[in-house]
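Once you've had a glance at the structure underneath, I'll fire off some questions.
Here the complex is missing one protein chain, while the rest keep their positions.
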Amino acid sequence: MAPQDQAASQTANGFTAEEFEVEAPSPREVMRRRAKRHFGLIIGGSVVSITIVCAVFAPLIAPFDPFEQDLTRRLINPVWGEGGTWAHPLGTDGFGRDLLSRLIFGARISLTIGFFAASIAAVVGSIIGMIGGYFGGRVDAVVMYLINCKLALPPILVALSVVSVFGGTIPVLIAVLAALFWDRYAVVTRSVTQQIRNQDFIAAAQAAGCSKSRIILSEVLPNLTNQIIVIASLEMAVAILVEAVLSFFGLGVQPPTPSWGLMVSEGRDFMFFKPYLITIPGLAIFILVIAINMMGDGVRDITAPEGRN
Amino acid sequence: MNADAPVLECRDVSRTFMIGKGPFVQKKPLRAVQDVSLSIERGEVLAVVGESGCGKTTLAKMLLGLLPPSGGEIFFEGVPLSSVDRNAVSRRIQPVFQDPYSSLNPRKTLASIISLPLDVHKIGTPEERKRRVEEIMELVGLPRRLLYSYPSQLSGGQRQRVAIARALAIKPEILVCDEPTSALDVSVQAQILNLLQELREELNLTYVFISHNLAVVEHMSSRVAVMYLGRLIEFGTAAQVFDDPKHPYTSALLDSVLTPEPQYGLPEITTMGREFPNPLNPPPGCAFHPRCPKAMDVCSQAQPQPADENGRLLECHLYGEETAAA
Partner (left out) sequence: MTNDTANIPYSDESILAVRGMNVDIRVPAGTLHAVTNSAFHVDRGETLCIVGESGCGKSITSLAVMGLLPGNATVTADVLKFEGRDLLSMSQKQLSALRGNRMGMIFQDPMTSLNPVYTIGNQMQEIYVRHGKGNAAQAKDRAIYLLEKVGITAAESRLGQYPHQLSGGLRQRVMIAMMLMNDPVLIIADEPTTALDVTIQAQILHLLADLQKEFNMALILITHDLGVVARIADRVAVMYAGYMVETGSSDEVFNAPMHPYTQGLIDCIPIPGKTERGALLGSIPGIVPALVGDQEGCMFRNRCDFAQEVCGTGIIERKALGEQRGYRCVIGPEQAQANLQASRAQAAVAAGE
């Protein structure tokens, strides 16, 4: 029997292999099915998506200009508080600025810094990790040394000192946070690359004449994307927190720019009689960070090789 | 290139790995392949057999040019492999690996797996490459609808067909098959062996067929090289080696083959020593002597030298000049 006949497998009486063969679903289909049943991913993903939409369309959504001060309308309680009004659903701050508008614009800062810091760190860290894992030997020793040096640095202190020297502009914040967060990518991609390097498909690519950079980028990297996405989500959450901490200390984003960390800091003066000025931006940070973490967990679960559910 | 020369030839090829972890531990040499000399003629199936740890996979990697020999030289049509451009080698020698689960990148579609060698060597336009992929899929018996499937959607046999298709895409002359069927079910093994046979005739291929399954080797090969602990101990035509094995190790291997013939019962190989020697600390003299039923005093003292015995190569104190002189 010729080989092509064997695969088509048409037997004498007309039963075909297809009759029995239940096509295994494609990896994407499996992911889609798992995603539908993963509540953490759905909830986290929705919160993050809503935040992104708010940030992108902030000028259209926000009812007021976040910088506009109106001292006649300062410290209005939120709607549920005494004297609250639907004109300012979340109330106003000490300068009479609309808190909801500032929150919406503040999302831009948090997401921008979180996203870019995590992405730049991902690129740097993954490249370092893949190179160490793939080449091994002395190259790997250098990579391990770099990672160990990084791990010895206290992140918050380094961030504080760098920002206090170079100033709290957004690019500086992104650069500092990226420089502080690349190590986890490097550790994970290095160890996964070490496992992948010994698989036969790498040897097959070598035998086909692929260059080393091609093997790393087109054979190794696609097998790392899940891990990188999962770490990126966690690091993004941490970056958002650190940005808030720095802004709270007055070393991050400078006033009057609406940053959630800065808003908490500004609310400190009124903490005891207008607690909503702290709790609302604090809650926003808390919810966004949790949502990002839930989404990261979800991505890990739905892309896991063996179904966890 | 010399047309008369064997397609591939190994002359005293050795490969030593230094084993040992950490900077303060004395590294030990592991002689994975030692002084192997053999030639592969165009159009033949050369089988390399031996138990795990005998060096057959290391030899395969050296033949593919993936691992440089630490001693000796491999010649490709009379030209040293080390002087041939890596890309030129990869166009003419391609591998098929044992485990079809690790030899296919799980994140790529069949189309991009099979066309990888074509992409690397920039052969043809994208349309031509796609046509070639479809052509080759048909040749190895893969339905076209699987073109954009991922390896996880395929059975073991289908995966191995993909691996063969990838190896053939670039129209090589030599396939190095490292245990191509040992991870497959029996019925699928027969499908793949038949496919390899048919492809060889159709495309005039040369195979280096590495296996521990003697029944399969006997069926497929024209010449057989038996390896033990890195050394080539018997090398001859399939008829010579299988019909009249000379080396005690070859006989023991053949006796251990269990065929589905209930009338024979289990073979008696009680004479075979129980333990496979530690390759880091091989026995002195002939490495096989602790397990050999015919071991003599000289076997534990001197390394036997390869001897020609009616056109077959043997490395054993029972044969060759020493015994002829005695």
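Labels for the chains are A and B, by order of writing; each one numbers its residues from 1.
Operating definition for what follows: a contact is a pair of C-beta atoms (placed from the backbone, for glycine too) under 8 Å apart; a residue touches a chain by one contact, two chains touch by 3 or more.
All values derive from a computational prediction rather than experimental measurement.
In the complete complex, the residue from B:Q158, B:T206 or B:Q240 that touches the missing chain is B:Q158. Of the candidate positions B:V89, B:V133 or B:M220, contact with the unshown chain belongs to B:M220.
From the options B:F97, B:F242 or B:Y319, the residue with contact to the chain not on display is B:F242. Across the entire complex, the residue among B:Q26, B:S83, B:T125 or B:T259 in touch with the chain not shown is B:T259.
Even with one chain removed from view, chain B keeps its contact list with that chain: residues 51-52, 155-158, 185-191, 193-194, 197-198, 212-216, 218-220, 238, 242, 252-270, 272, 274-276.
Criterion: only the chains that are shown with their structure count from here on.
Each chain gets a centre from the mean of its Cα atoms; for chain A and chain B, those two points are 48 Å apart.
Note for the complex: chain A touches chain B at residues 2-8, 23-27, 199-201, 203-210, 214, 219, 222-223, 225.
The touching residues of chain B, counted against chain A in their complex, run 61, 64-66, 86-87, 90-91, 93-95, 97-99, 102-108, 116-117, 120-121, 138-143, 149-150, 152-154, 158, 161, 163, 166-167, 170, 191, 194-195, 198.
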